[in-house]
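So that we are looking at the same thing, I have put the structure below in C-alpha cells.
Left out: one protein chain. Kept in place: all the others.
Up next is chain A:
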Amino acid sequence: MSKLLEVKDLKVSFNTYNGEVHAVRGVTFDLNKGETLAIVGESGSGKSVTSNAIMRLLPEPHGYIKEGQILLEGEDIAKKTSKEMQKIRGKDISMVFQDPMSSLNPTMKIGNQIMEGLIKHQNMSKQEARKTALELLTLVGIPRPDVRIDQYPHQFSGGMRQRVVVAIALACNPKILIADEPTTALDVTIQAQILELMKSIQQKTDSAIIFITHDLGVVANVADRVAVMYAGKIVEIGTVDDIFYNPKHPYTWGLIGSMPTLDSSDEELFAIPGSPPNMLTPPVGDAFAPRNQFALEIDTVMEPPMFKVSDTHYAATWLLHPDAPKIEPPDAVKHRMQGFAQTGTKGGGKR
C-alpha cells in the first residue's frame, strides 16, 4: 500500500487573550490509499483541530500550524498559499461536517451547492455538472434526485441533508475524505445509514477516509486503523484489532471501559476520573498521568516516547518500557475485551 498522506510532528496553536493554546502538540501518522483511519479522543483532545489543519481551515491568523509537515503524495500542504489550497480543497481532500442542519447554505439550491465544486475543479459546464450532481444524489441514496436537485436545504431531513453533504464532499472524487463526527448530530438509525453509505462509497471510489469521532462503537464499525488522541497527541495507534483486543495505553483502557454495551447493564461503567489538562499550559511529562491510576513516577517528569508493540501497533506509555512493572488492564476493560472477542470486533461495540 502506498502512503497517501503523511502527517509529521504536526503542531497547531491558537493565540488567545490568555496566551498560546497548544491544541495539537506533535502528531504523526500516515494514511494509505483506500484506508479508513479513525481518530478518537474526548472533546478538546485536538482531533478536529488536526483535521482542520490538514484542510487548512484553521481560523487564521489566530489558529496556525506552528511546526510540522502535512505531506499529500509527497507535497507539503502546510506550506501552500491560500490560493493553492483552494485548488486542493474539495478536489484532493474534502470534508463532511458534524452538523448537517447548519452546514448547507439555506438560500442556495442543493444542486447548485453540489455543482459548485464540479464547475470549479473539473471545469465542467453547467449541464455536465448538473448531470454529475444527479448521479451523486443517486449514489448517496436520495430518492427522486431530479426533483430534489432543485430544492433547498430546509426541504430535507437531517439524515438527507447529511447525504447531500456527503455528495458535496464526494463530488470531485477526492483522494481523502475527512469526516468530522459525521453522525454525532443524527439519531441512531440514521447514523447507521450514513456509516453504511460511507463504507459503500469508499468501496466504489477507493478514497481514503479519516474518521473523527468520540464514539468507539462507530470506530469498530468503520475503521481499519485507529489513532487515540489525548491532549493534542496520539497516545496509541494501531489496527482496529490491536486497539480493541490488545490496548496498551491506560487512556485507551479508560475509553474502552467507559463504552456502554447492551449486556453491560449489571456492571458498573468504568469512568476516567478528572478532566483533560488545560492546553494553555500543557503539563510536563505524560499529560494523562494525573488521571491515570497506573501512573509511574517517571510520568510526571518525562514524556513517554512511542513504544513499538508490533509492526502496526504503537503506544506512548512508560508501562511498555522493559523496566516497567507488568500491569494488566482493569477487570472491567478485560471483560469488555472478551465481549469483543465473542461477538467479533465488527459491530462489537455497536449500541
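Odds and ends about this structure:
Assume a contact is a pair of C-beta atoms (placed from the backbone, for glycine too) under 8 Å apart; a residue touches a chain by one contact, two chains touch by 3 or more; residues count from 1.
Keep in mind that, in the parts below, contacts and distances are computed from a predicted model.
Among the names given as "D-alanyl carrier protein", "Coenzyme PQQ synthesis protein D (PqqD)", "Oligopeptide transport system permease protein" or "Ferredoxin-NADP reductase", UniProt records the absent chain under the name "Oligopeptide transport system permease protein".
Within the full complex, the residue among A:23, A:88 or A:295 touching the omitted chain is A:88.
Among A:31, A:55, A:237 or A:315, the one in contact with the hidden chain is A:55. Touch with the chain omitted from the figure is made, among A:168, A:209, A:256 or A:316, by A:168.
From the options A:18, A:43 or A:107, the residue with contact to the unseen chain in the full assembly is A:107. Touching residues on chain A toward the chain that is not drawn are 55, 57, 82, 85-91, 94-95, 97, 99, 102-109, 113, 116-117, 120-121, 152, 154-155, 165, 168-169, 171.
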